[in-house]
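Every protein chain except one is present and positioned as in the full complex.
Chains here go by letter, A and B, matching the order in which they are written, and residues are numbered from 1 within each.
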Amino acid sequence: MKKFWLPLLLLGLLCGFFISPAAARDADTLIVAQEAEPVGLDLMRSSIQTTMSVCYNIHDTLFHPQEDATVKPALAEKWEKVDNKTWKIYLRKDATFQNGEPVNAEAVKFSYNRIFDPAIECPHKGKLEIFEEPKIIDDYTFTISTKEPYAPGLYILGYYMPIVPPAYIKKVGDAEYNINPIGCGPYKLVKWVKGEEVIMEAYDGYYGPKPAYKHLIFKAIPEESSRVAALLTGEVDVISGIPIHQRKKIEESGKAYLTPQMGVMHYMGLNTYEKPFNDVRVRHAANYALNRDLINKALFNDQAIICAGPISPRTFGADPNLKPYPYDPQKSKQLLKEAGYPDGVSVRLSYPTYMSQIQEQAEAIAAEFGKAGFKVQLEPLERAVMWENYKGKKLEMFIYWWDDAPEPDRYMYSLFHSKSRDYYYKNTKVDELLDKGRTTLDREKRAEIYHQLDDVLYEDAPWVYMYVVPEVFGVADNVDYQGRRDGFLNMRYAKPKK
Amino acid sequence: MGRYLVKRLWHTVYVIIGISMISFFFIHLSGDPVMLMLPADASKQEIEQLRHRLGFDQPLPVQYLHFVSNAVKGDFGESLYYHVPAMNLILERLPASLELAFASMFIALIVSLPIGIISAVYRGSALDMGTMLAALFGLSMPHFWLGIMLILIFSVKLGWLPTSGRGSLAQIIMPATALGLSLMAMFARLTRSVMLEVLSLDYIRTARAKGLGEFMVIGKHALKNALIPLVTVAGMQFGFLIGGTVIIETVFAWPGVGRLVVQAIFNRDYPLVQAIVLVLAVIFVLVNLLVDVLYVYLDPRISYLEEK
Partner (left out) sequence: MQASAFSIRDSLGPSLRLMRVTIREVARRRSALVGGILLCCIVLASVSFPLFYHIDPLEQDLLARFTPPFWQHGGSLAHLLGTDNLGRDVLSRILYGSRVSLLVGFSAVVVAELVGILLGLVSGYYGGRLDNLIMRVADIFMAYPFMLLTISVIAVMGSSIFNLILILGVSDWVTYARTIRGSVLSLKEKEFVEAARAVGTRHPVIIYRHILPNVISPLLVLGTLRVANIIIWESGLSFLGMGVPPPMPTWGRMLAEGRAYITDAWWLATFPGIAIMLTILSINLLGDGLRDALDPRLRNIVS
């Protein structure tokens, strides 16, 4: 009796392998591999980079944000400034959702309200709170106002308010919409094989230029080396999440090339409310203790961009006259002595283990700091615990990151304004400048304000300023795709290379 | 037999209840998931609202009872991270883990049975010593290290096999071998020792005397008797397989339940962790039950008296 088990099992397994679906691999299919699969396909429900990347192919917004923080038309055909706080927006009349519903002012209003629906728990809600409900003028025209003048307004709308189909959502409900969305973007969902791939197909009724690839598949390959291997063997066409030490291999392979995308700005936050970092001299000492050049050379192949102040050197508003803090461990020790720590000081460095290359950075930093009078105790934490402790004000010195966005308000406000987060630092002058920065609509004047902000924060040093590590995408030689600073894999722009 | 079955079923039930309580208890002790679910700029009020909506502000025993009453209907709540019902996620990933477990068991059996038999028959020879030494090495290797070494040799250096993922025969060989190696070693040793015992039994000698071919002797009588301990050990090791898939799935990016649960624990995704732990425990317990019943069926002498 047991003798039959083995042959049966063998038969079963063999059948399983032959029946397994294999993706069609022809010239009009583009396969993209990310580090993780999306957690859902409803853009309003996730702020995770890999999820949003997939969503941006299916959904569309009113504007297409550009690399210099301006916007181009998308669903909005033209717009005019009514006053400092209001825009009148004219929608295109030929845009439709992938199920045929029209993209009209009703849909815009519905989308706006959905963002604030508590059942959705939209993580982007905070960014959109400054907007008031759109007022419909006619089928394809509406006005939208902000509570105060808000310079980044259209840029933010361009990213965080996807326009979604009211009728469809009312019919299937939110949970189903997260798995089977209908958007107005260039690709529509064919099938999502959970744990394996998201299969999409070009939408014939798309108002804009049709994407060059008819079929689009997103896979998840969590292992870095496997992902790179998949690119080099031709299994996939585009990959994200390429660690520094794998980049040369791709460049030299002759089969693929690198294209820059988002910059990851690493920083070390300091708890300015408690000892020892409540003393600005100690904070300065920490900034002098970091050997940015050595770490850049050793860990990042000299590809990181060293930061002077908190505003990324690639973003407008960064003060070009600021120079990064030099590496000067002697000065650190001296400052510590002045601050009352002649024998150095013990600090606890916390960091989230999911960040790439974080372990090596933390250990390298700890070793360097040791030579400058700081005795560092490492505290690696998982993502969840790190976040909790961060919000719970339990950290002393911590490494975190932010993406190096072209729009300075995007992160400066979130990170430094006391209304947004005041867990470790609060400065009324900074608050003032941030408020002014976002309500001044003139670009030149804004740049000046942010210059000032950069200087103030450089001096006050609530952070140890580190560097921006430019991320890259790996792209197969027969595909033409340029990465963008938002780091999203918006494959409508990809085309075959002759 | 009936009474035995009833007893074992009762055992199954209380084990499952016990496990659900322990996992519930732990994951709630381990921290607050609500903080994680909301963005940085969420207000205190929003945090409280969400907590209330998800029922986390009620006392633990009440939460547990809610959980149980839903669980028996098959509803394990919604994953806090993925926003889909926990059960759906598990059902999507479970086949992958089971496939891996069975493939490992299969590879282990296919390799170890002939080796064990041959070693027993040629006892004392260089072949015997060699295979037993190899088995010992196999038992001593951490399975995840073996997985990494297999990737190094067969994917990186030789380029024969893909490094990760699921879907083709080429992709399942390495993880199944890594996971199955210690089983292989264990089965080989077990088979050998059982075969040695059985080969010396009287009725085998008689069968031999009757002039039957050596092969028939081994094939028919000896193997059938070796089945009992093999089945028992296989059943017991199933528990190891379940635990082992956790790490192997991570090494090979295998889209199974093991990897899902580790991420869920890190994400403080209560409903998902509970659901997975329960499902795995149920599988384990059912497999044991099956093994026990099979055991009794295979050898009626082993009775229900064992439970005295």
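Everything that follows uses one rule, which is that a residue touches a chain if its C-beta (ideal position, glycine included) is under 8 Å from a C-beta of that chain, and two chains touch if they have at least 3 such contacts.
Everything numeric in this text was worked out from a predicted model, so none of it was measured.
Chemist: From the list A:Val82, A:Val190 or A:Leu378, pick the residue that touches the absent chain.
Modeler: From the options A:Val82, A:Val190 or A:Leu378, the contact with the absent chain belongs to A:Leu378.
Chemist: Among the options B:Trp145, B:Trp160 or B:Tyr297, which residue touches the chain absent from this view?
Modeler: Residue touching the absent chain, from the options given: B:Trp145.
Chemist: Tell me which of B:Leu60, B:Leu136 or B:Leu290 is the one touching the absent chain.
Modeler: From the options B:Leu60, B:Leu136 or B:Leu290, the contact with the absent chain belongs to B:Leu136.
Chemist: Just to verify: which one of A:Asn278, A:Gln330 or A:Gln359 makes contact with the chain not shown?
Modeler: Residue touching the chain left out of view: A:Gln359.
Chemist: Since one chain isn't shown, list which residues of subunit A touch it in the complete complex.
Modeler: 224-225, 228-229, 243, 245-246, 249, 294-295, 297-299, 353, 359-360, 362-364, 366-367, 378-380, 382
Chemist: Can you name the residues of subunit B that touch the chain not displayed here?
Modeler: 11, 14-16, 18-19, 22-23, 26-27, 29-31, 136-137, 139-142, 144-145, 148-149, 151-152, 156, 239, 242-244, 246-247, 250-251, 261-262, 265-266, 273, 276-277, 280-281, 284-285, 288
Keep this in mind: only the chains that are shown with their structure count from here on.
Chemist: What is the distance, in whole Å, between the centres of subunit A and subunit B, each centre taken as the mean of its C-alpha atoms?
Modeler: Roughly 38 Å, centre to centre.
Chemist: Over in the complex, which subunit B residues touch subunit A? Could you list them?
Modeler: Interface residues on the subunit B side: 31-33, 35-42, 49-50, 53, 78, 81-85, 89, 92-93, 96, 99, 102-103, 106, 109-110, 155-156, 162-169, 172, 227, 231, 252-253, 255, 266-268.
Chemist: Please name which positions on subunit A make contact with subunit B in the complex.
Modeler: 2, 6, 9-10, 13, 16-17, 20-22, 39-40, 45, 47, 118, 121, 123-126, 175, 178-179, 194-196, 220-223, 225-226, 229-230, 235, 382-385, 387-388, 391-392, 414, 420-421
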